[in-house]
Structure formats: structure tokens, C-alpha cells
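Let me give you the structure first, and then I'll get to my questions.
For this view, one protein chain was removed and the others were kept in their places.
Note that the chains are named A, B and C in the order they appear, and that numbering of residues resets to 1 at the start of each chain.
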Amino acid sequence: MSIPALSINDLHKSFGPAHIIRGVTLDIEPGERHAIIGPNGAGKSTLFNLISGGYHPSKGSIKLRGEEIGGMKPFKINRKGLSRSFQVSNIFSNMTVRENVRCGVLYSMGYGYGFLRNVGNLHDVQRKTAEILESVDLLDKANLPAALLPYADQRTLEIAITIAGGADVIMLDEPTAGMSHSETERAVALIKQATEGKTLLIVEHDMGVVFNLADRISVLVYGEIIATGKPTEIRGNEKVREAYLGDEADAIEGDAA
Amino acid sequence: MSNVATNSVNVLGPTGSEKFMRRIMPLIALAVVLAVIPVFGPSRTVYSLLNAMGVNIVFAMSYNMLLGRAGLLSFGHAVYFGLGGYAAVHAMGAIEAASYGDGGFWASYPVFFLPVVGFAGGALAGAVIGWPSCRRAGTPFAMISLGVAELIAAAGFMFGSIFGGEEGVSGDRMNGPELFGLSLGPIEEVYWFIAFWTFIGVLGTYAFTRTPLGKMSEATRDNPERVEFVGYDPQKVRYLVFIFSGGFAGLAGGMAAVNYEIFTPEALSLAPSGMVLLMAYIGGIRYFAGPILGAILLTYMQSMMSDYSEAWLLYLGLLFIVIVMFAPGGLAGIFVGLFSGLRGEDAGENFRRWAVQVAGIVLMMIGIITLVEVSVHWSNNYGEVFHPFGVQLPHDGVLTWAVIFIPFVAGVGILRMAHKNKEGQA
Amino acid sequence: METIVFSLLNGVIYGLLLFMLSSGLTLIFSMMGVLNFAHASFYMLGAYFAYTISEASSFWLALVFAPILVGLVGALVEKYGLRTVHVNGHVAELLFTFGLAYLIDEVVKIVWGRNAVDYRVPELLDFPLFELFGAQYPAYRIFTLFVALAMLAGLWFILNRTRWGLIIQAALSHPHMVGHLGHDVPRIFMTVFGVGCALAGLAGVIGGNYLVTDPAMAVQMGPIVFVVVVVGGLGSLMGAFLAAMLLGLLQTFAVAIDARFADIFGWLGLSETTELGSITIASLAPMIPFLMLVLILMIRPRGLLGDREL
């Protein structure tokens, strides 16, 4: 058995008296596309922040390709090849689209904190930036200020920055939130293409997206994973139905139909 | 795929000629201006003013590396200016001692390159003080810079052997090897020295904005959280920028050391730190050239406006507050706005609107200036009376208050009307 | 023994004055996020207003009306100045108050002249209250102690026993919440800013005559106010109180210590004849606040009792 790309073991997180993550255990294989679903307030964002270094775990371990990363600073984790996007667009709004992507590229290409090179002359960076923009179909908007992009494009840019550094574990936090139906379709296609061969961990509310993208799904409820399995297994799971009441339960069934 | 990408590199970013116009031309223009000034045969006053401006330009540029580019508000930037300057002045002493003494390294070090020593001094100070300061941006950074500035300024007066006590450390720039045939004695020759290093300072700070670190400093300013998730440690970005900013401040200090041949502990205190903040902000921190404008204007005000009015500090404060409140882009922002407005489609309309605004502002200023001057003359109690253009305006004259209120009210009215019109159109 | 008694007494009184001066800024800073650079300028205005009022009538009227006047000025500044720059963020607000401090300084010089004014302790209180180890203790200093305590009590009462106070308390720790509860946020801000300034003004009325009332007094007090607020911690008046006391006591006790660096670090080979060795602890006393400021920000950015980091 290969080393899992991401391995979480008995992870806990408390904020004061509030015990948000209560013992999550999860292994994600290399190349797997894994979705985390769950009702609002289940702790999905907290889990994301724990993995990507935003929060310090209260207990438990997080291993990236067998190496412990729990409690590491985000930039260290990022350098080890794990990159994440944000639920709310978190871009450099004073910069152009091209510069945004370039920020994502620079470190991975070894330019780090360099102060002796003109970024305009770094042809490998230029080329990589262009490739990324090409792959997310933002090339024609490359020189627009990011703040002026339409919402869906900002979400796309968010993904572009996330994949720009070439990380092989990608975490996307509700990448299609707030998008129209056609925009969502395009986004899903884009995600599929851009994360080809990479490990993907995604949090998503849109069940269509989830069942379309994911190889496996975990259901997080009140800080605990109540089920993990292939999409078909999850659909049939009784506990999942209980956790999802009303509309959302229908959504699962509807998609199952 | 790679083929497409290679082609598209050309589409991305500015073209060669755009780059030239936008990046190289302004620098050439600066160099030409610097080189042409002496042709007009400036007086000593103008020369010494120009030299002071050169020093302040580099100082303000270094400050803007922090405030404008990295979003770090410092109240103690003069610490690095001063420490760099002290390093340079001590080196100047070493050059003098070495050239009359037993030679050695300093005997062959030209005074012309003292700003390099200043840079090293400032950068070193930045490296030592920067680490604890740069943990976070915003208010904590500002407060630490204030505390550090107070401590260092106090130390400046306590350690006489380094800072020379009240009368400071002085040196003589006419020692050591000459460079470019400049003895650096007469002020005209010092001008060339200042011009050279001003250019280097501007070039250097500009080049810095083009480096990966410079770009990431802007990214860190706008969104420190995101920076962490693309592999950068915001604290380290800030720290490195801080060192460079200290270095360029030290460079300016080195220029000042050669220009004035003396450094005193006041140079470390809060007053010059406040001044450089005003320069950068009034000039416009979001524009590269902003601090240059601010440095030129404030240096002029400081040295010349006190001849016209002793209330110059009050005017400075007013100017600053007006900029903070109504023109956060500073002077550079105003210029850019004017320029792009005049090139747009409705240039005529814009022009008319500005004419009205300028008229309103001028009227308001007449009222305010009269009020300030009348009050200042009256409060001095020397029986002096404000008498612009031969008109006597005593503090208890009806005419005086008419000159104060009528233009002021008219100006406010015009500005309000202009504002309403604009909103009505929008 | 006498050193300890003196230092305690002086430290407490100085600390109370500092607290009076800084409590207003803690309110403003915690709720509005505005680190008001001009806070000490309002302290100065308080002293000058009190001087003018007590020239015309009496000190006791000044004690009441000068802070109110300062509060009104503060409210106006908030309404017509600060509110405009609010949209541009905290740095713009900080810079606005920075410019305001310049401006108030200059205006004070024009209105009241550039020298110290003759603002003195009221005759009723101008006598030595008691004698301690040969040194007299002026009654006015004890009076300041009572005024400060009265202010502390008043503040406590308002904050804990009135509706307004409860809103303010809520806003201190959760500034974003207040708007959601349907309160008129701009008016709350204006009031808090005005009250904060009035408290500084009260400190000016009390401190202006036992120290000196001149145009430099704002610059002198300015930075130390920040120290109290930052060291005390965001959102905590109690923290500000503790910090002010700590500063007052530390400074006065340090003055009493005659040791030189050479005495302390002698084991490192530091001799008394060197520049460093000859520095006394006493001579460093006024630098202690700034050292504390830097250390606190480095080690414990939330301050002594703050409920969140700056």
C-alpha cells in the first residue's frame, strides 16, 4: 500500500470550551479526488484551516505524504506541496490578473525572496504564468486589475493562484459558491482539467458538483466524520440521511436519482 | 501547449516600447533634469536647497518602501537615516585620519562613496531592529516603531562617544581620493555628488519594486493571509523590505553626512520621522513618484516658507489634513487625475469643473490664510499688522473680517455646488 | 523606608493621572480602532480651557466646564473629520489624528501664545497637607488623587449600571456587534470620542497646574498615553488602570535606585568609568515606558488584560 497523500489521525480542535473538531481520521490516496460534505457549522472550514496551517491542532496528527505537518506555518506547508483556495475570494485585488498568478508561481520556481532579478526578465516565470492563465482561460483578461473581474472570474483566479505553485495536493473551499449553473459547469470542467493527476480535497455544498467530481466522499457532522466512501455508498447511507434533514437530504436523493 | 504558451508570453505584459515609455523614460527624464539644472547657474541658496531636496527625496523614497509598498506605518524612520548618517560621518572621520595618518583602507576610500557606508549602516540597523518589529503590520508595527524611536533618540543623547553629544560629530569631506575630478569643496560640486546619489537612490528603489521581493511586499501589504498560502512568510517579507528600506534611508543619511558634514542626535528623533511621513503622504504613497513630489515641496516649505510666514507649520498641518481627508492619493494622485481627465472624452467638461473647484479652493484659501496671518500677527503682540499688498488688515478692522468671511463662505458655497452638480450628473 | 513610602505615594498619584489621561483613549481605541495621536492635544486643550475659565471665574467652574468643552470639540472632530476618513481604514484615521495634533499645537500657540500660561493651583488647595520625612506634601496632589478616584468610580458606574454603559461595554469587546443590534453606530462613535476627549480634558484641568501649561505639554505626554493603552490591552479599562499604575510605580521606584550599570553588570567586567557603566538606573526611569511598550508588543501583543490582539 502506498503512503497516503494526506493522512489525518484523531484530529481535535477546540476554541475555548467549543470542541469543533472531535477526532477526525481520514486517509486520502495520491491522485484521489476527495470531497468533504456536511451541514453548515459541521467544522469543514476549521478542518481545512487545520490542514493548511491556518489553525494549530489541539490534538492529533496530520501527515502529508507521511510527514507530519500539523501546526506548521501555512507557508511551510505550502512549500511542501499543499495548496488551498478560499471560500471568499482571497486575491490580490490591487494587482492585475497576471500579477496575481505570478505571485502564486514565484516561490515554486525558486525565486523566493530574491531581490537581484527583475521579475519582468524571468522568462520561465512569464511562461509558467501564461500557461496557468491559458489553462484557466483567463489569458485575455491577463492585464485587468483583479478587483475589476466579474465574480465568476475572480473565483477562477482564486483557483488559478492555488494551482500556480504546482502543488500536488490541492484543497478547494467551495470553489463554485455563488456561481450560476453554466458557470458552475465550466468551473467543474476547469477543476477536473487543472487537477489532473493531483490529489484534490474539496469542500462543496453543490451536490451536483460533488458527485460529479469526487472519487470518494466524507461526511462531516458536528466535528466527526460519520461516513466515508464512494458516492454510491454515501447515497445509500442511513446516517447521512439523518444528518441531512429537509431540503439537503432531498438534494442528495435527487442527485442520486 | 507549450507552443501556445510561449507565444502568449508576448501578449502578456507591456510591450517593449510601452516598457520604455513607462519605465525607462521617466528615469532618463530625471537624469536629464538633474544634469541640466546647473546650466541655469543657480545661487548658493538654490544649490543648498537642491541638495537638501536630493537627500529628502531618497529618504522619502525609502520611507515609501515601507508605507506605500509594504503597508507599514513607521513613526521612527529617522532612526535608520540617522544611524546610516552617523556611520558615514564616522567613516568620513576615518578617511581624514587615515589620509593624514598611516593610510590603510580608509585612506583609499573616496568620500564620494560614503553613501554606501550609510546604506550598510542603515541596513544593519534595520536588520537588528526589524526582526521584532515586523511580526505584524498595522498598529503594532507603528507602536513598536514609535517605542524604538524614543529609545534610540534617548540613547543618542546619552552615548556621547558615538553620537558626539549635543554638538554631534562633524567631519571634513575634502579628504581622501577625489573622484570624477570633484573636490567636493564648493557647493556646486556637492550638487553633482547629490545628483548622482539621488539618481541612484531613485533607480534603486524603483528597481526594488520590480524584484520578486518587491512584488511580494505589495502582495503582503494587500493580503498577508493569502501570501502565506503561496509559500511566503509575510514576516520575512516585511523584515527583508524593512532592511532595504533602512538601507536606503541610511543612503540618504550618507548623502546628508557629506552635504552637511555634521550629524547631531536630533537626526534620530521623532521630528524628522514625522517630517518624512508628511513628505511621503502629501506626495502620494500609492504612486512611485509621489514621495519625490512631497520631498521637493516640503523641503521648499521648510526652508523658504518660514521667510514668508511663521505660521508655516500650521499651513503644513492643514495641507496634510486636507490631503488625508480629501485626496488620499496625495499630490501625485491629483496630478494623475488631472492628466487622465484631460485626455478623456469629456475633457472640456472636466476642465470646466476643475476651474470651478480651483476657484472655490482659492477663495477658501484666501479666507483661511488671512485669518491665520491676522491671528498670528495679533497674537505676537508686537503691534505688527498683516499687510498683504499694502492693505492694512488689523485684527479689529471690519475690512479684515470681510476679507476672511466673504471669500471663505463663497468658496465653500462654490465647492458645495460643484459637488452637487457632479452628483446630479452621476 | 522613606523611599518606599514616597515612591508608593508618588507612583500612585502619577499613575492615576496617567490613567485619567489614557482611559479615554482606551475607550476610543477599543471601540473605534482609532489610535488617536491627538489625544494628548485634547489633554492640553483641557488645561488651556481651564486656565481661561479660571481666569474669568474660578477653578471649580473650570473643573466642570473645561472637560465638557473639550468633549464638544472632540465630538465635532469626530463628526466632521474622522468620519470622512473612516472609509479609508485605520491607517488613514491614525494619520488624520497625527495631522490634527500638529494643528491643535499651532492653534494653541496662536490663541494662548507660545509661552507657558499662568495657570495655577487654586488658593484653597495651595498649602502643604502634611509633612513626611522632612518633605512637604502639597494638598493639591492629594486632591488629584481624589478626583481621579471619583472619575474611576463614575466611569465604573456608567459602564456597569446604565444602559449606555452596557452598550459601550458590548462594543468594547465586540465592536462589530453594536451595529447589528440596531444602535445608531455613528452617534455612539461620536459620543464615545467626545467622552474620551473629555476625560483627557479633565486630566488636563488637573494636571495642567501642578505640571506646566504650555504648548509643549501635548508632545511631552503624547507617546506615554499610547504606552498605557497598549500595555493595558485592547478593550480593557481595568488593563489601562493596571498599566498606568505599573508605569507610575516603576518610574518612581526606578528614580529612587542609585545603582549604576557597572554595579549590576560588574561581574561582566563593566567598569564604572565606561560610558555604559556610568549610566544609572534612575536616569533611565523615563525610558521605562518605551521599553515596556516594545517588550509588550513583542511578547504579549494583547497587553496585560486585553481580550484580543491589537
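Methods note: a residue touches a chain if its C-beta (ideal position, glycine included) is under 8 Å from a C-beta of that chain, and two chains touch if they have at least 3 such contacts.
Everything that follows uses one rule, which is that contacts and distances are computed from a predicted model.
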(request) Quick one: find the hidden chain's UniProt protein name among "ABC transporter substrate-binding protein", "NADH-quinone oxidoreductase subunit K", "Sarcosine oxidase subunit alpha" or "Multisubunit Na+/H+ antiporter MnhB subunit". (result) "ABC transporter substrate-binding protein"
(message) Just to confirm, in the complete assembly, which displayed chains does the hidden chain contact?
(response) B, C
(request) Sort through B:Ala267, B:Leu298 or B:Leu331 and give me the one touching the missing partner chain. (result) B:Ala267
(request) Identify the residue among B:Glu18, B:Glu166 or B:Asp346 that touches the chain left out of the display. (result) B:Glu166
(request) Could you tell me which of B:Leu34, B:Ala52, B:Val202 or B:Leu298 touches the chain that is not displayed? (result) B:Ala52
(request) Among B:Trp131, B:Trp192, B:Trp312 or B:Phe335, choose the residue that contacts the chain missing from this document, as touch is defined above. (result) B:Trp312
(request) Determine which one of C:Val117, C:Ile168, C:Val195 or C:Met245 touches the chain that has been left out. (result) C:Val117
(request) Pick out the residues on subunit C that sit against the missing chain. (result) 2-3, 6-7, 10, 14, 17, 113-118, 120, 128, 131, 133-138, 140-141, 210-212, 214-216, 219-221, 224, 251-252, 255-256, 280, 282-287
(request) Over the whole complex, note the residues of subunit B touching the chain we left out. (result) 43-49, 52, 154, 157-158, 160, 165-168, 170, 172, 185-187, 256, 260-262, 264-267, 271, 302-304, 306-313, 380-383
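What we mean here is this: only the chains that are shown with their structure count from here on.
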(message) Return the chains shared as contacts by subunit B and subunit C, ordered by label.
(response) none
(message) Which chain has its C-alpha centroid farthest away from the centroid of subunit A?
(response) C
(message) Per-chain Cα mean versus the mean over all protein Cα atoms: which chain has them closest together?
(response) B
(request) Please work out the Cα centroid separation of subunit B and subunit C, and write it as a whole number of Å. (result) 32
(message) As a quick test, compute the distance in whole Å between the mean CA positions of subunit A and subunit B.
(response) 44
(request) Send over the residues of subunit C in touch with two or more other chains. (result) none
(request) Write out the stretch or stretches of subunit B touching subunit C in their complex. (result) 71, 73, 132, 135-136, 138-140, 142-144, 146-148, 150-151, 154, 158-161, 270, 274, 277, 281, 311, 313-314, 316-318, 320-321, 324-326, 328, 372, 375-376, 379, 381
(message) If we count contacts the way the header does, which residues on subunit C are in touch with subunit B in the complex?
(response) 35, 81, 84-85, 88, 90-92, 94-96, 98-100, 102-103, 105-107, 109-111, 113, 223, 226-227, 230, 275-276, 279, 283, 287, 290-291, 293-294, 297-298, 301, 309-310
(request) Would you mind writing out the residues of subunit B in touch with subunit A in their complex? (result) 1-2, 4-6, 8-9, 11-13, 19, 207-208, 210-216, 218-219, 222-223, 225-233, 236-237, 240, 244
